[in-house]
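One structure coming up, written as structure tokens, with questions to follow.
With one protein chain removed, the remaining protein chains of the complex are shown where they sit.
A and B are the chain letters, set down in written order, and residue numbers restart from 1 in every chain.
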Amino acid sequence: MSTNLKNENVGLKRRRIKNPDVKHYLIMLVPAFIWLILFQIVPMFGIVIAFQDFNPGAGFLRSEFVGLEHFQYMFELSDSRVALKNTVIIAIGKITGNLLVPLVFALMLNELRQKYLVKMIQTSVYLPYFLSWVILSGIMLQIFSFNGPINKLLEFMGLEPLLFFQNADLFRGFIIGSDVWKGFGFNAIIYLAALAGIDNTLYEAAVMDGAGRWRKLWHVTLPSIRSTIALLAILSLGGILDAGFDQVYNLYNPLVYSTGDIIDTFVYRAGLQGLDFSFGTAVGLLKSVVSFILITSGYWLAKKLLGYRIF
Amino acid sequence: MRSIIIKKASAAALSLALGASLLAGCAGNGDNEKSANNQTANNQTAATTDTKADPFGKQPELTVITRGTWSNPDAKYPDGQSLEDNAYTRKLKSDYNIEIQNAFVASDYPKQVDLAIASGSIPDFLTNLTYSQYRAIVKAGLAMDISEVWEKYASPNVKKVYDSNKELFDSMVKQDGKMYGIPGSKPLVDFLPVMWVRQDWLDKLGLKAPTNLDDLATVAKAFVEQDPDGNGKADTVGLVGPKKDGKLYQDMDDQNFSLHFDPIFSAFNAFPGFWTNGSDGKAVYGSILPETKAALEKLADMYKQGLISKGILTSNTEELTSNNKAGLFFGTWWNPFTEIGNSWRNDNNANWQAYTFAPGSDGIQLAKGGNAASQFAVISKDAKNPEAIIKMLNIKTESLDKFVSKEDRSVLSDYPYPFYLTYSLADGPALILQGAIDYQNGKGTLEEHHANFESYDPGANPIFDKLIAFKKEPYDNTNISAWDFSGDKANDFGLVYSFGEGLRPYVSGKFKWVNTLTYVKTETMDKRWANLKKLEYETFSKIIVGVQPIDTFDSFAEQWKKEGGDKITKEIQSTLGQ
Partner (left out) sequence: MIENRSLGSKAFDTFNSIFLITLTLLCLLPFWYTLMIAFSEKEAVQAGIVSFYPIGFNLYSFDAILSDFDFFKAFWVSVQRVVLGAAFTMLVLSLAAYPLSRTSKQFPGRNLLMWAFIFCLLFNGGLIPWYITMRNYDLLDSVWGLVLAGGIPIFNMILITNFIKNLPEELEEAAKIDGAGPWRVLFQVLLPLLKPVLATVLLFTMVGHWNEFFQGMVLSTQAENYPLQTYIQQLVASANQANIGNLTLEELERISKLNNESLNAAKIFVAMIPVLLIYPFLQRYFVKGITLGSVKG
């Protein structure tokens, strides 16, 4: 007993000696945690409605529990399967595009010698990234409309007009393409930084060996930024169920639901407009769970394979 | 939100809400007279109910009522007036001790209502609810059982409108004998599809208004190819189709809108979106029948030939009409308030004429009957003064036009009126046109017509007067050249041309209603109907624009049945006692 007490005392003392700052650290975290509790944790109790036949009049506490009924219904319903499929296809398309296009762009920009031009190009291509989908879709609906300049151009070239917002086959590609367009400049930042960090002596050595542009690219540049590419790829894993609510919501219409409806828009429509609050919450919850698992896996993969801690 | 579009049309229609019901107590003009009449009403009812039950009585003390409403960003109010504070609200406060507060004002009203329902708290009353919103509110136990307060406070004329369609209304707002909502009552004229055609284009190309599908195709083709506007450019279109997020046809939930294909479906005897009688005499859903498939095939063919405007369902196709790039569409009687008005303002020679489209040999158009009760109002179970809300409906129905000055009335569209609910007799607006036609044909004197309208609704008279004043001789010529919209009269184009031209197909009587067997929603429908409708809409749209072949229809029908359609059909059959 007495030894235990003594040990504990020693333990406490040691901790206090070792970390006199912990108290202050905790104080610094107080505002963030108050916010977290009020705005994230409190609403989280609402998850129960996914297991209820939620009756707004009765509230969370008195609504009838129905177990997993909504989840079962979700798997029966063709719409939710379609939304899942679309989400994954669009997200993978975006992830691939957002990894490769900025890479190619960064490599090309890296080859450009006129510095003022580099600066100008960079500033311009970052622009779309900072604009909202509300704004951009307002513009795109105009440009890609039946009467818009793109179709005028196609017509001028003697081609059939393309109905981007009407033709379900084109819509998914349009969503992916416009997203890559929006972000490629900005997403190139990390590549450009990695490229700038390559040791110049490596290139000089390669030139000594008589390497031309392509061989330098293949044998020096790409291997040097390989880990950056791998890291970005792993990090984007967590986004596989995020196909971009703002973008799709502002661009889609019922004609392209079959290829354009994603989980988030489906949840919104079924949950709010369809007045089926419980069902919407259930679908959203499942998405949260899967996303969390994916992000955690990304974290471990990055740590195991690349020795990199995301946070 | 269609209701916003028709609000001005309804302003007139609403004032006719009383129809022929002539209560001695309500024919008076001035406020003094009215309160005197109220007194009489009190005395009459005192024996049976307590004295407070006066449908028009002033609230004993200031009663604050909260509501949700929508705002129209383009709304213009008379000087010093606003959505919160206008001639109506002032009058309600001074004469009835009722003050209105807006719990929410949204341009996307349905979404705000959905959120209010979700959070389990609604304002004292909500109007303009869809049937599903209404059902969700009742299911959540948020609505008040108004059976008693309705019985006590609804004015006789309000009850009369309700009773004019009692069976339908009862089936929708009563549960176990308790009344949970007030159904809006729409005039039937709203539901008749009107074929609007540019007569000047037809004349120029030597064509006649189409009466069958082949003619329709011929006219559409000529409009596309033969440069009807004569500007030397191939920039005109044929039949204008649904606008962005628009619907292909009217169904049980969505009615009274323009730019649909209903007359083409009707030509095939197809009534998609309605419950009709199957070959076995039992209820069957119209959208999965072969007739619908045939109509879709026709539409897809027309679209493929370029006879239907491109960009349907995804662009603001009504602008084609506004900008005089189109001369043919299926709409409603009130289109002169919207795109036809714009078209005329852009080109004063645009000669839009309204027709029925009746491909049958008898010349009778089959038209989907409308749901007179397609919008609902509820009173919150927590409302402290439900009687004040009922009184607002009484006031609106019986004496709205005595409320505010003529000048204000012409500017204040009726939706700022606190209890906005279309509440009208079936033929309301058409009676005015009929009156004007009769007068022009020498039937009845001006005084007699005035007295007739005055007897049940003075609001009809200004419209009647304008119809007379704006129409030039010869009276049987309805072309735009036979109307006078010069000077200030141009401001009334929408009103006069809607009533004077848009209502002609209705007044002609050459149509027959085809009604859905029921508007009731079953339990499975609450859950699955939205998805089934989406499936239907999506499939049909794709078939028409040609991204999916017509055979998709069969797999659609199968999927529809499998995903709840069969179950719902059985439920519907059982509610119909089949």
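Just so we're on the same page, a contact is a pair of C-beta atoms (placed from the backbone, for glycine too) under 8 Å apart; a residue touches a chain by one contact, two chains touch by 3 or more.
This is a predicted model, so every value here is computed, not measured.
Novice: Just list which of the chains on display the missing one touches.
Specialist: A, B
Novice: May I ask which residue of A:41, A:68, A:154 or A:305 touches the chain that does not appear here?
Specialist: A:41
Novice: Decide which residue listed in B:56, B:88, B:104 or B:357 touches the omitted chain of the complex.
Specialist: Checking each option in B:56, B:88, B:104 or B:357, the one touching the absent chain turns out to be B:104.
Novice: Check the options B:316, B:349 or B:508 and report the residue that touches the missing chain.
Specialist: Hidden-chain contact among the options goes to B:316.
Novice: List the residues of subunit B that touch the chain left out of this view.
Specialist: Contact residues on subunit B toward the absent chain are 1, 4-5, 8, 71-76, 102-108, 111-112, 115, 118-120, 235, 316, 318-319, 322-323, 325, 337-339, 341-342, 345-346, 411, 413, 490-491, 493-495.
Novice: Which positions on subunit A touch the chain that was left off?
Specialist: Within subunit A, the residues touching the omitted chain are 15, 19, 21-22, 24-26, 28-29, 31-32, 35-36, 38-47, 49-50, 54, 60, 105, 108-109, 111-114, 117, 120-128, 130-143, 147-149, 152, 181, 185, 189-190, 192-194, 207, 212-213, 228, 231, 245-246, 249-250, 267-268, 271-272, 277, 280-281, 284-285, 288-289, 291-292, 295, 308, 310-311.
Quick note on the criterion: only the chains that are shown with their structure count from here on.
Novice: Centroid from C-alpha atoms only, then distance subunit A to subunit B, rounded to Å. What do you get?
Specialist: Distance between chain centres, rounded to whole Å: 44 Å.
Novice: Quick one: which bits of subunit B touch subunit A in the complex? Just the residue numbers, please.
Specialist: 110-111, 114-115, 117-120, 132-133, 136, 139-142, 244-245, 310-315, 527, 530-531, 534-535, 537-538, 541-542, 545, 547, 559, 563
Novice: In the complex, go through subunit A and note every residue touching subunit B.
Specialist: Those in contact with subunit B are residues 55-59, 73, 77-79, 145-147, 161, 163, 165-169, 253-255, 257-258, 269-270, 272-277.
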